[in-house]
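The structure under discussion appears below in the form of C-alpha cells.
One chain of protein is taken out of this complex; the other chains stay put.
Chain nomenclature is as follows: A, B and C, assigned in order of appearance, with residue numbering initiated at 1 for each chain independently.
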Amino acid sequence: MNKLERLTTGLGEECGVFGAYDLDGGDVTPSIYYGLFALQHRGQESCGIAVTDTCGTRRVLSQKGLGHVDDVFDEESLEKLKGNLGVGHVRYSTAGGSCAENAQPLVINYVKGTLAIAHNGNLVNASALRRELEYTGAIFQTTVDSEVIAYHIARERLHVSTVEDAVKNAMKKIKGAYALVIGSPRKLIGVRDPLGIKPLCIGMKDNTYILASESCAITAAGAEFVRDVLPGEIVSFTKDGIASDMSMAVSANQQARCIFEYIYFARTDSTIDGVNVYHARIKAGKALAESYPVEADLVVGVPDSGLVAAKGYSEQSGIPYGMAFHKNSYVGRTFIKPKQSDRESSVKIKLNVIPEVVKGKRIVMVDDSMVRGTTCANIIRMLKKAGATEVHVRISSPPFLFPCYFGTDVPSNEHLIAHSHTPEQICQMIDADTLGYMEVEKLKNMVGGLSFCDACFTGKYPMPVPGRDISHEFEQST
Amino acid sequence: MNKLERLTTGLGEECGVFGAYDLDGGDVTPSIYYGLFALQHRGQESCGIAVTDTCGTRRVLSQKGLGHVDDVFDEESLEKLKGNLGVGHVRYSTAGGSCAENAQPLVINYVKGTLAIAHNGNLVNASALRRELEYTGAIFQTTVDSEVIAYHIARERLHVSTVEDAVKNAMKKIKGAYALVIGSPRKLIGVRDPLGIKPLCIGMKDNTYILASESCAITAAGAEFVRDVLPGEIVSFTKDGIASDMSMAVSANQQARCIFEYIYFARTDSTIDGVNVYHARIKAGKALAESYPVEADLVVGVPDSGLVAAKGYSEQSGIPYGMAFHKNSYVGRTFIKPKQSDRESSVKIKLNVIPEVVKGKRIVMVDDSMVRGTTCANIIRMLKKAGATEVHVRISSPPFLFPCYFGTDVPSNEHLIAHSHTPEQICQMIDADTLGYMEVEKLKNMVGGLSFCDACFTGKYPMPVPGRDISHEFEQST
Amino acid sequence: MNKLERLTTGLGEECGVFGAYDLDGGDVTPSIYYGLFALQHRGQESCGIAVTDTCGTRRVLSQKGLGHVDDVFDEESLEKLKGNLGVGHVRYSTAGGSCAENAQPLVINYVKGTLAIAHNGNLVNASALRRELEYTGAIFQTTVDSEVIAYHIARERLHVSTVEDAVKNAMKKIKGAYALVIGSPRKLIGVRDPLGIKPLCIGMKDNTYILASESCAITAAGAEFVRDVLPGEIVSFTKDGIASDMSMAVSANQQARCIFEYIYFARTDSTIDGVNVYHARIKAGKALAESYPVEADLVVGVPDSGLVAAKGYSEQSGIPYGMAFHKNSYVGRTFIKPKQSDRESSVKIKLNVIPEVVKGKRIVMVDDSMVRGTTCANIIRMLKKAGATEVHVRISSPPFLFPCYFGTDVPSNEHLIAHSHTPEQICQMIDADTLGYMEVEKLKNMVGGLSFCDACFTGKYPMPVPGRDISHEFEQST
Partner (left out) sequence: MNKLERLTTGLGEECGVFGAYDLDGGDVTPSIYYGLFALQHRGQESCGIAVTDTCGTRRVLSQKGLGHVDDVFDEESLEKLKGNLGVGHVRYSTAGGSCAENAQPLVINYVKGTLAIAHNGNLVNASALRRELEYTGAIFQTTVDSEVIAYHIARERLHVSTVEDAVKNAMKKIKGAYALVIGSPRKLIGVRDPLGIKPLCIGMKDNTYILASESCAITAAGAEFVRDVLPGEIVSFTKDGIASDMSMAVSANQQARCIFEYIYFARTDSTIDGVNVYHARIKAGKALAESYPVEADLVVGVPDSGLVAAKGYSEQSGIPYGMAFHKNSYVGRTFIKPKQSDRESSVKIKLNVIPEVVKGKRIVMVDDSMVRGTTCANIIRMLKKAGATEVHVRISSPPFLFPCYFGTDVPSNEHLIAHSHTPEQICQMIDADTLGYMEVEKLKNMVGGLSFCDACFTGKYPMPVPGRDISHEFEQST
C-alpha cells in the first residue's frame, strides 16, 4: 500500500503526539508547531496545541481544528498560544468520524486543575469503560479514548497524592495501545502502554524536555534524541528533573511493538526502540530479494513508502535501482477526482511513469503493502504501457488478513484483496508477472529481534480483543 | 444604551434558545435555522444546532461555531443536519471568553443515551457545583453552565425513571437563571427557572412543537404562539403529546422576570408573559414624559432600541415624533475603526444625523439606557453641530448601579457613569440640557404588574448571590 | 419597492464613487474606506480602492474584489494601501454580470502614466463606441463603461496638453449618465454628465479634498460638504487648488437629474443639488396624502425606504404615525431561503409585524415603489393576519412603465406589475383596500422645481436612447 491507495482505502495510522517543557520559561509553542509538522504523516484530519505558562497564569490556552497543521495554525494564532509547557497532537481521519469535537489535545478541568491529554493508540476496552463510567453519572462529549483516560485519571487523583500515581492507577484499568503526552499545570508526563505498541521518545534541547511519537519530530524541533520512553514507563518532567516509574512494565518478550510502524507508518529518518526505520525497510527489501529472486533489469519503488525497500531489494539482488516515477507533490487534499470511468487517471495525475526509464525493461516493483490491489494494478498497467516487458511485484509486508484493534485503520475484510484470494490469484488480477509478499517469519529479522505485534498478518493478538475468543492466541504475541 | 454603545461597553444578554420536534417526522432544521435568525440579537458570538431523527438512527448530528448564524451555517451544512427533533442556540460574547469550546448546544452521551442542552441564563452557584462535582471525579471541558446542568441530570437519571424527573431533581440543586431547551432521543423538554428570570415560550405548527426564548422566533419559524412556559415549569413534548410538571413553581409574587428583557433585550415584536415588548416600551416612554416633561419641538429615538420609547414620549407629550438619524446597516462586525483621535467618527459612520430634521429644533432624545455615557455624548454633539438648539436626554431605564448575576453582562462599576456621578453631573458631562432617567417605581407599570427583578437598579436580588450578604434584601424582589 | 423586494426583482442602482486627495500628504485610504461604507447602499456586488502617493513613488496601489466593503478590505489590506490621492467605488450587482473583472476603479496605464477611474451611471452609446474603438485595434478586458471612457481619455490625451482637456474631449463623444472620479498621478478630477443625471459632490477637511456620490459619504469621512459638482462640470483638484471647467454644461432646464435618487437610491441624510433627500420624501408623503386621503387609524412605512414618506403622509393627514414592523438586521446576503412553498416566509424572516400595533386598526401603508407586487401582497397579508382591518397602500413614486438606460436596473416589462395592470387590478391582486401612486405631475414639487428625468414613468427620455425612436420625446425632459 502506498499513500495513493491509502487515500481511497482508509488504511491508516491513529495520531502523533508531542510535548515540550522549557524549564527556563521560554515559549515552547514554536517547537510544538515544528514537531507537529514532522508528525503530520501520522494524521491529517485534525490537530491541536495546548500550552500553559507554568511560571505565570497557569491558564491553559489551546487551539484545535480540522485540517493540517498549516490549516489550523497561522502566525496570529501561534502568537496567542504562548507558554513554556505544552502538548500537541495530530489526528488521523478515520472513515466517517471526522468531527471538530474529537480534535485533541483534550483539555479538561478536574479537581486538581487542568490537564491537557494527547493520545496515540486505541483502547480495546474503551466502550466497556465508558459504560461503567456512565453508570456512575459520567457524561461524554467526544468519542475519543482520551476522554475515558481523563476520567480515570481524574477519579484516581481523588485517592492518590500525585498525578503520576493517578495515571498509574488508570493504567491498571485501561487496556490497549496508548502513547500519552499529558500536560499538567507543572508537569509534562509521557506514558507508553506496557506492551509498547505505540512509540514515544524523549528529546532535549538546552533546558527544554521534549516528548514525541517519533524521533524525527525531536530533530525538527531542534532538539537531540535522548532515549525512548520504555514500554509501560511513566516518565515525568518537572522543575526538579526527570522521574521514571516502571512499575507497570512487563517483561521484554511480552512487549508487542506495532510492526507496521517500521513497515509503513514511521518516517524513514526516525529510530524507534533502537531500530532505525530506514534500516528496517532496507532489510525488508533484502529479505524479499532472498525469498523471491527474479531475473530483471531494474528495481523500482512505489513513492514514497516503497522506495527504501526497493533500495534494499536492489542491494541484495544486484539488480540496478531505478527511478521510474514522478510523483506530483501539488496534488493534495482538495484535488477533484476525474469523473471519467478511466480508472487510471486519478493515479496518473499523482504518479506518472518515466517511460525512458522502464521501456524494454523487466521491472521489479516494490511497495510496502497491498490492500485492495487496484492502485497496484493501475501502476502495473502504466508501467507496461510505458514499455516495461515484465513487472514483478514485491510487497514488503505479509498479506493483511486480520483487523487491528490498536489503532491501525485496516479496511474490513471485503476490501482486503488478500483475504479472499491467493497470491496466485492476486498476481493474475493485477496483471503482475510474479508476486511475492514478505514472509511473516522474516519480520523478526527486520526489527533486530525486538518483540512485536503482527496480529494483522497472523491473528495472534497480544491481548484479548473485543468480539474475539482469543484465549488460544494469547500466550505469545510474536 | 444603544447597540452602538454596547459594542464597546460589553453590556449584553446571554443567549437565545430554540427547540423543535416534528411528530410527523419532518425535518426541523430549517425551522431552527430561521428561529435562530430571529434570536440573533440575543447573542452573536457563536451558535449551534443539534438534531436527531427520532424515527431513524437517533444519532445526534450537530454543528457549532463562532460567528453569526449565517457564518456558521450554509446550504451544505444544513443539508447534512437533518432530523425531526432538534435544539438550537445563539450565544452572546462575554468579554474575553470567546471560544469555540463554549458554543452550544452541549451534546453529551450519558447512561441513557444522548442529550442536547441549550441554556440561556446564569447559575449563581455554578462554581460551587463544579467544585463539588470535581470532588467526585468529574471532568469539565467547557466553562458553560450547561455542562454543570448536564452532569446533574446525568447523575440524577441514575436514580429516577424519566429524564423529566432527573431534570426536576437537578433543579433542586442549581440556583439562578435558566431557560433550558433539552433534546433527548425521544423528547423535547423546556424548562424555566422557578423565578422565571429568563423567558421561554411554546409554539406550534401542524404537528411540530416549538420552544423559543421569544415569540418572534416562533413566528419566524412559521408557527403560532401557544403560551409561555411558566416560571418553574418543566414542559415535555413526546409522541404522546405535552406533559407539564409544575412542582418546582413558586408563588407568583416570588417570580422575578428580568425587566431588561422589556427595556432592551427582547425584540419589539415579541410578547413575554403576556406583556408585549412594544407596549412596554411605549409605556416607558410615556412614563418618562410624565416624569420629565419639557418644552421641545421634536422627540427622537436613538436607533434601534430607543425608537419605541421615543414614540411613547411623543404620544404622551404631544411633541412631534421625528427621525433624526440614518443608521448604516452595512457597518458590521468586521468594520475597522478609525484610528484618528476624533472620538465621534466611529459613531458617525454607523449613525448620521439628518441636519434638516433637527436644525433649529429643541430635541428630546430618548435612549433605552446609558452605560459609559460616551456614545450619548457623541450623539448630542452631532445633534448640536447639526443645529439642534437644545438636547433633552431621556433614558427609558433607571441608572445601572449593581451587577447582574443572572446573565446580563453589565460592565463593572468603574465603567458605569451612573455609579460615580449624579444625574446633574452626567447631564453636564454629556452636554445635555436636561437628563431624566426612568423612575424605578414606574417600572412596575411598564409590565402591567408582573413580578420582576430590578436588582441592577436597586441591588435587591431575588436570591442570594455570590459574594454578597443579601439576607436583608431577600424578602421581596419587586 | 423596498429592499426586500429588490433582492428578488433586480431593481437597483449602479454604483457609488468616491475620491480624496490630501495636499498635505496624509494617507487618504481610511477616508475612502469610511466613505465607501456610507455609499454601500448604492452597490453591493463589488468594490475597490486605488491610491497613489503623489509625493513619493506615484505607483498606484489597488485592491478590488467581489463583496461588500468589509468583505474586500481588512486591516492588513488597508495597511498596504497607503497614499494621499485615491479613488473608491462600490458596484451594484446587475443580474448575471457579477464578475471580478468588472470591479472598479479601473486602473490603466496610458501614454501619460496611470489613471484610476470610478464611474457611476450608464452610457447609452457604449457599444457603438466599443465597436468604433475595436475597428482601430482596441482590446477590451471588461464590460464596464469606464473602459470605454478610459480609452477616449487616453486617445484624446495625445492631442491636448492636460488630462482635463482630454476628459472634455472625451465628454463630447460619450453619451449618457456619468459621474466620474478620476485619479491621475497628481490630480483628482470629478466629472458630472451635462444633464446631471447622477449626483456628485465636493467636500473638504483640512487640506483634503473629497469627491463623493452623496453628501453622507463626505460626513462619514469626517469632512464638510462644500458644494455639488455641477451638471457638465469638470472639477480638478491639484497642489495649486481647485479648477473648474464648465464648458460642457447645458442650460438648467435641459438638466435631467434622476428623480429616483430622491425617491429611493440616496440616503435620507444626503442632500443632492440643494434638495435634502429626507425633505423630498416627506413632501412625497404629503403629496400622497393630498392626492389619496383616506380615513384610517395609523400610517406605517415599509422599512427602511418607506418610513420617511409615511412620516410625511402622517404629518399631512393628521393620522398618527406608527411602527408596525420589526426588521431583522441580521438577515443578510448569505441567508438561505426557505424551501417551503409558503410564499410569506422569506419576507417574514426579514420583516415581522408587531401585532399589538396594528390589531383592529385601519392602516395606511406607505412604500417607495412597487415592482412585481408580490412583496407588497405578502406584507398586506401579514398585516391583515395580525388584525389590521383595512390596508390602504400608498406608493411614493408613479408606476414604472419604461426601461431606464442610464443605470437604474429596472426589471423588464413582464416583471413590472404596473405594465400590464391598472391600479384597480393591482389593488385587487395584492388585496389592498385602496391603492394610490404618486402622480407624475407632483414629482416636480418634491424636488423644489429642479429639472429632472422621469423617463421610467413617462417614457420621455432626456436624450436619444438605443433602440427607440424618441425624436418626438426629445424636446423636453421634465
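Descriptive notes on the structure:
Just so it is clear, a contact is a pair of C-beta atoms (placed from the backbone, for glycine too) under 8 Å apart; a residue touches a chain by one contact, two chains touch by 3 or more.
Since we're looking at a predicted model, the values are computed, not measured.
Put simply, the missing chain touches A, C once the whole complex is considered.
If you put the hidden chain back, the residue from A:His41, A:His152, A:His392 or A:Lys460 that touches it is A:His41. Touch with the chain omitted from the figure is made, among A:Glu132, A:Asp165, A:Asp269 or A:Asp431, by A:Asp269.
Touch with the chain omitted from the figure is made, among C:His89, C:Arg155, C:Arg257 or C:Lys350, by C:Arg155.
Within the complete assembly, C:Glu134 is the residue of C:Asp74, C:Glu134, C:Glu224 or C:Glu441 that touches the hidden chain.
In the full complex, subunit A contacts the hidden chain through residues 30, 33-34, 37-38, 40-41, 44, 68-70, 73-75, 78, 216, 219-220, 222, 267-269, 271, 276, 278-279, 304, 307-308, 311, 315, 320-323, 325-326, 328-336, 338-340, 342, 344-345, 348-349, 352-357.
Residues of subunit C in touch with the missing chain: 100-101, 106-111, 130, 134-141, 147, 150-151, 154-155, 157-158.
In the analysis below, only the chains that are shown with their structure count from here on.
Contacts between chains trace an open chain of neighbours here, each touching only the next in line. By number of C-beta pairs in contact, chains B-C lead all other pairings. Remark: subunit A and subunit B have CA centroids separated by 48 Å (rounded to whole angstrom). Averaged C-alpha coordinates put the centre of subunit B at 37 Å from the centre of subunit C. Measuring from the averaged C-alpha position of subunit A to that of subunit C gives a distance of 61 Å. Subunit B has no residue in contact with two or more other chains.
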